[in-house]
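All protein chains but one are shown in place.
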Amino acid sequence: MPPGEAGASSDEASSSEASSFDDSLFGPVFTTDDLAEATSGRAWVAGMLAFEAALATAEAEVGLVPPDAAAAIARCCRQADIDPAALGRAARLGASPAIPLVAELRRRLPAEAEGWVHFGATSQDVLDTALMLVLRRVTELVLADLGRLARAAATLAKEHRSTITAARTLLQHAAPTTFGRRAAGWLVAVMEAGDNLREARRSRLAVQLGGPAGTLASLGRSGPRVVGLVATELGLEVPVLPWHTDRTRVAEVSCALALCAGAAGKVALDISLLMQTEVSEVFEPSAAGRGASSSLPHKRNPAMAVEVLAACRRAEALAGVVLSGMVQEQERAVGAWQAEWQTVPELARAAGGAVSFAADMLAGLEVSPARMAQNLAGTGGLALAERLTTELTPLIGYSEARRSVEAASRQVVVAGISLQEALSREPGVAEVMPRLPPDVFDPAGWLGSSEAFVDRALELYHKAYGDD
Amino acid sequence: MPPGEAGASSDEASSSEASSFDDSLFGPVFTTDDLAEATSGRAWVAGMLAFEAALATAEAEVGLVPPDAAAAIARCCRQADIDPAALGRAARLGASPAIPLVAELRRRLPAEAEGWVHFGATSQDVLDTALMLVLRRVTELVLADLGRLARAAATLAKEHRSTITAARTLLQHAAPTTFGRRAAGWLVAVMEAGDNLREARRSRLAVQLGGPAGTLASLGRSGPRVVGLVATELGLEVPVLPWHTDRTRVAEVSCALALCAGAAGKVALDISLLMQTEVSEVFEPSAAGRGASSSLPHKRNPAMAVEVLAACRRAEALAGVVLSGMVQEQERAVGAWQAEWQTVPELARAAGGAVSFAADMLAGLEVSPARMAQNLAGTGGLALAERLTTELTPLIGYSEARRSVEAASRQVVVAGISLQEALSREPGVAEVMPRLPPDVFDPAGWLGSSEAFVDRALELYHKAYGDD
Amino acid sequence: MPPGEAGASSDEASSSEASSFDDSLFGPVFTTDDLAEATSGRAWVAGMLAFEAALATAEAEVGLVPPDAAAAIARCCRQADIDPAALGRAARLGASPAIPLVAELRRRLPAEAEGWVHFGATSQDVLDTALMLVLRRVTELVLADLGRLARAAATLAKEHRSTITAARTLLQHAAPTTFGRRAAGWLVAVMEAGDNLREARRSRLAVQLGGPAGTLASLGRSGPRVVGLVATELGLEVPVLPWHTDRTRVAEVSCALALCAGAAGKVALDISLLMQTEVSEVFEPSAAGRGASSSLPHKRNPAMAVEVLAACRRAEALAGVVLSGMVQEQERAVGAWQAEWQTVPELARAAGGAVSFAADMLAGLEVSPARMAQNLAGTGGLALAERLTTELTPLIGYSEARRSVEAASRQVVVAGISLQEALSREPGVAEVMPRLPPDVFDPAGWLGSSEAFVDRALELYHKAYGDD
Partner (left out) sequence: MPPGEAGASSDEASSSEASSFDDSLFGPVFTTDDLAEATSGRAWVAGMLAFEAALATAEAEVGLVPPDAAAAIARCCRQADIDPAALGRAARLGASPAIPLVAELRRRLPAEAEGWVHFGATSQDVLDTALMLVLRRVTELVLADLGRLARAAATLAKEHRSTITAARTLLQHAAPTTFGRRAAGWLVAVMEAGDNLREARRSRLAVQLGGPAGTLASLGRSGPRVVGLVATELGLEVPVLPWHTDRTRVAEVSCALALCAGAAGKVALDISLLMQTEVSEVFEPSAAGRGASSSLPHKRNPAMAVEVLAACRRAEALAGVVLSGMVQEQERAVGAWQAEWQTVPELARAAGGAVSFAADMLAGLEVSPARMAQNLAGTGGLALAERLTTELTPLIGYSEARRSVEAASRQVVVAGISLQEALSREPGVAEVMPRLPPDVFDPAGWLGSSEAFVDRALELYHKAYGDD
């Protein structure tokens, strides 16, 4: 590394160089500022410095490092204003930002302390621990947004517990349901994804400290004790073993983030479909300029849904890089580990952005029960075809019931008459129609357990989130 | 469906048609017969029939279906010999094998029972429940193989707790470790993947029953009770809600399977590297013909590792199909759900195959401690360079220690002398060398916590698996 | 290999073993019988046998192999009835079906010929050449189906060149277009994907023949000549070099197949959206039972679109296995190559199935121009908002034009009046309205180059396909 390059403090980095590596044009469209900050180069450097400080301090505590050296190191790490961009450029030479970071710290320390920085550790210890600290903050943010998303879904489920709408299967009207039932489905998926992420956060964020061979050779018999102290200081778990090429925990957190993206994306897809011109049952929250078009003054685009869905697509692919990267060589991988460095932050931004924007979208959703009723009525009662088959079966037998309902349904489509009228024209049906239940053509009479299901989902939500 | 097509029993399906859709040439290379059977068309059909029988029985219990009809349905399902191939061809028309299955059952039932088959259910209820039953068997098999793989790793960890070998980082000798420490790393990853899969199996395999709109409309107020009865009968969990377009549970199990593949693949990659001609530290278990070459009589190929690694690559990509398929439309997806049908079984075969073959590979692994020692010695002590820097630092200062060790290391490579000799030629070092610990050039003195780490991993293993 | 195992002829394989590895339940839902056959174990074995026959014959021609031995080998290959399932089971031992195949051929040959089978070749030569032969047939089938898909799109483009419909951006009505213009978009994408696949087929299907080290050592100086003869015999290209670990050609064909799937999937997504209950502008071709539901008698599901979309999702992921598998070790890969064996056939089935089913879907598509007009009219002229802004700008300035059109558009949505009426209520607009073109509220007057674009696409189609 050319002398001083990694040591360049922020102001020395020319803005033109910095911005070539920036994502500020498209980045904000798909994630939040908080997530961007939590996964930024600055956040990584802060994590790396926190590791080096905690390591020296712990090693001093067990007597491996002179207390004065440890204090100097900790102070230097606390005060260091290390420019991520300068570090990044210097990292090319050794394929690791940890190498120039350690070199820079050594450059800044007095001679009697420099040899004690990073003592017994390896590059991957620094970077993996920093990753865990980054993920701790990321998962905190995503869980908070999942909470907001769950609350918004719960509110809709409660408010529209009995708002009748068409259930749509394969994009076709199937039978009546309630909008609350649909929202309850969103809610449960979001809670499940949240449980998964919460558990991964609780149990899988562990310190990395193994030294170059994963044996902590330089630490003699104090290895495990130092690991414990560093973990405590940084608020991370103590792993059974150093986990340099056991990426299970990174893969688990990555999958958990991808699940969150999936749960958010499902909501966004539904909203985009329900906002279609011909459907118009819900609308994203309105705000000046939101959902505007560059050329069409009248449009109200599902802009938030678009952002969620695009982020989602990226999240799933990025999780794949981590999963396929689990197969790593011996004690340090040749590429698969290093591919995580950009990938996990991007995954966090994408998945977290999807969740956050979905929460915003759902929290202000405009719902039109009138349009829902109108759309359902638009099919002349076809959504009740299953019920009619069911009710007619005891009267005329299953085969005849199914045949006559199918024939009548075709007439509804072809002749534009209602199912009731069409059925009354079917031979053999007219005479038994008076024996059908009076509400047989009323969607409200064919909701089954919709409302019971809403209640179950809400009960779970209240138990988990304590909201009311 | 042309009359009778789905009803064709096995013997009617011409073998030529059946085999066009078979995977019997390459399939066995990458998975076990048990997993192939557990995910076969026959297993799916059995699951579908079990669902229809359990549904009718439960509906009879709550008074929705006449007991005689339910009994006839259950009997018909038990006795049905439905040919998956005939069902598959008939499934094209409606993009669902459930439709011809139900039609075929109706065809076989007496008039008074036919209308009660599948009563209140939808295609996805049948197929998703069958998937869960398939996954229950798959996860049982994979967990058993994970147990075998863990045992093999634990045995190696114990046996080679103190077998010295080179830790290799970025494919280079780094420092000494023990082969037991490396095996302990495999063991922990396998146990973690196992925990994940066990938990997914325990909590995420739930019955699917929601009816066409996810409301169980035909079941009136008995919906939840019927769900409970069917779940009990089939040994599956009761979900909060029908989960037609909430694929969290499928994605969780898929990710868990991918993690297992990753843990197995890491072992296989290591074995393949350690078997290299120039390394030759371990060998796959020998058997007549195993690892043979079609043209080279002398070769001993890492055939099992190849099979694991190939399966692994597929598993990770297939898990991605499920993850990206979480974003599903409204109450029934247009493609993303249906893409699971072939994908999840293939994922199960690939991931389970990887685990099973890795277990076979590790269980019979031949280990050569002598070759390990020889390879380590081959670098003239370079693997102890870190130690030398550490030990020299108090004597000559960190900068000088690092400089002289680096210079001496270059001499080791260039001049082919030992590190000990090269260091003794470094100005300023020779005089302090007598003050170094006597074992400073002995790898056995630089193992740090290797053995302690082995013990920790084994302790965990014994706690989890009770083996001894 | 246990004696005789690979030699088992078809009838010896018990059906129960064979079917555990079959895909006959779900396979037919997503691909054609022809593609299944073209990628079956039988097709692979045929390709492998063709390679061995061609190799021996070529080697005899250059004098490396005794003519009688070559003739015996060719005869044996021609007559061999090798059961893929038996071969598959035997392939486990050496991670290659080529090894037991060659062993089986040797077993069947007289002593004076057995040593000349596979002379100078390696397993990968056999399997890669068989893959190329499989892909030659696959690409032939897919190109034929792409031709059908293109013709169907061209027919729709021509027939509906002037059928006015709403262009929809972000699922919202944007402005008028013609249905022919939309179909022309499908057509061009299909032709582009076809060009890509045709070129890959023409130039990238090459024989593989390099021997165990890629040097053709056993062939002395005749190596290149033998390669040429085998290529000619099999109808494949001669590569510059044996390409064992240069997977560019496999990746190119795989990407080309994925592009075809993408082009087909785009059509299917559009059809599924246009078939939505509230839109109902097109319908998949009707046939007895097609698009039926297991529980809802009235539904007309986009079953074909579902099949295309599901196949598509798998195709893209499977192509990823090939792409990421390009990074292969030295002269023969440890896993990445072997992962192609199941993956490329599955990719071919999925991509080809998507194209074929999309062709069926489009060829019989029912189109409702009346409903298209009705849906467009349903937004009260909003689709012409851009035009109004454009036409008003010279009269009242851009800012005022945009403001008034936006305000009027809001009134259309809120008050349910037409854009014409709403605009006439805007201050400053009413007075200039008489100066607007008379057709300003007629969608037919705002089609721009729709028809010209249709003509360009059709011209290209006719040039490429010669249809009329």
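Letters A, B and C mark the chains in the order given here, with residues in each chain numbered from 1 onward.
Criterion: contacts are C-beta pairs under 8 Å (C-beta built on N, C-alpha and C of every residue); 3 or more make two chains touch, one makes a residue touch a chain.
Everything numeric here is computed off the predicted structure, so don't read it as measured data.
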{"item": "Of A:Ala53, A:Ala91, A:Leu156 or A:Ala231, the residue in touch with the unshown chain", "value": "A:Ala91"}
{"item": "From C:Arg137, C:Arg332 or C:Arg349, residue that would touch the chain that is not displayed", "value": "C:Arg332"}
{"item": "Residue of C:Thr215, C:Thr232 or C:Ser286 touching the missing chain in the full complex", "value": "C:Thr215"}
{"item": "Contact partner of the left-out chain, one of C:Ala98, C:Ala175 or C:Leu205", "value": "C:Ala175"}
{"item": "Selected from C:Leu131, C:Leu205, C:Ala258 or C:Val405 as touching the chain missing from the view", "value": "C:Ala258"}
{"item": "Contact residue for the chain not shown (choose from C:Arg42, C:His160, C:Arg247 or C:Arg349)", "value": "C:Arg247"}
{"item": "Chain not shown, touching residues in chain B", "value": "166, 168-175, 272-273, 275-279, 293, 295-303, 306, 320, 324, 375, 378-379, 382, 385-386, 389, 402, 405-406, 409, 412-413, 419"}
{"item": "Hidden partner interface residues of chain C, rising order", "value": "106, 111, 114-116, 119-120, 122, 167-171, 174-177, 181-182, 184-185, 188-189, 192-193, 196, 211-221, 223-224, 240-249, 251-252, 255, 258-259, 261-263, 265-266, 268-270, 273, 309, 312-313, 316-317, 319-320, 323-324, 326-334, 386-387, 390, 393, 397-399, 401-402, 446-450, 452-453, 456-457, 460"}
{"item": "Residues in chain A touching the chain absent from view", "value": "1, 10, 13, 15, 17-30, 33, 36-37, 40-42, 44-45, 84-85, 87-89, 91-99, 102, 118, 120-123, 126, 211-212, 268-269, 272, 287, 289-296, 301-314, 317-318, 320-321, 324-325, 334-339, 341-343, 346"}
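Here is the rule we use: only the chains that are shown with their structure count from here on.
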{"item": "Centre distance in Å when chain A and chain B are each reduced to the mean of their C-alpha atoms", "value": "24"}
{"item": "Inter-centroid spacing, chain C versus chain B (mean Cα positions, whole Å)", "value": "30"}
{"item": "Centre-of-Cα separation between chain C and chain A, whole angstrom", "value": "32"}
{"item": "Junction residues of chain A - those touching two or more other chains", "value": "168-171, 174-175, 273, 320, 324, 386, 402"}
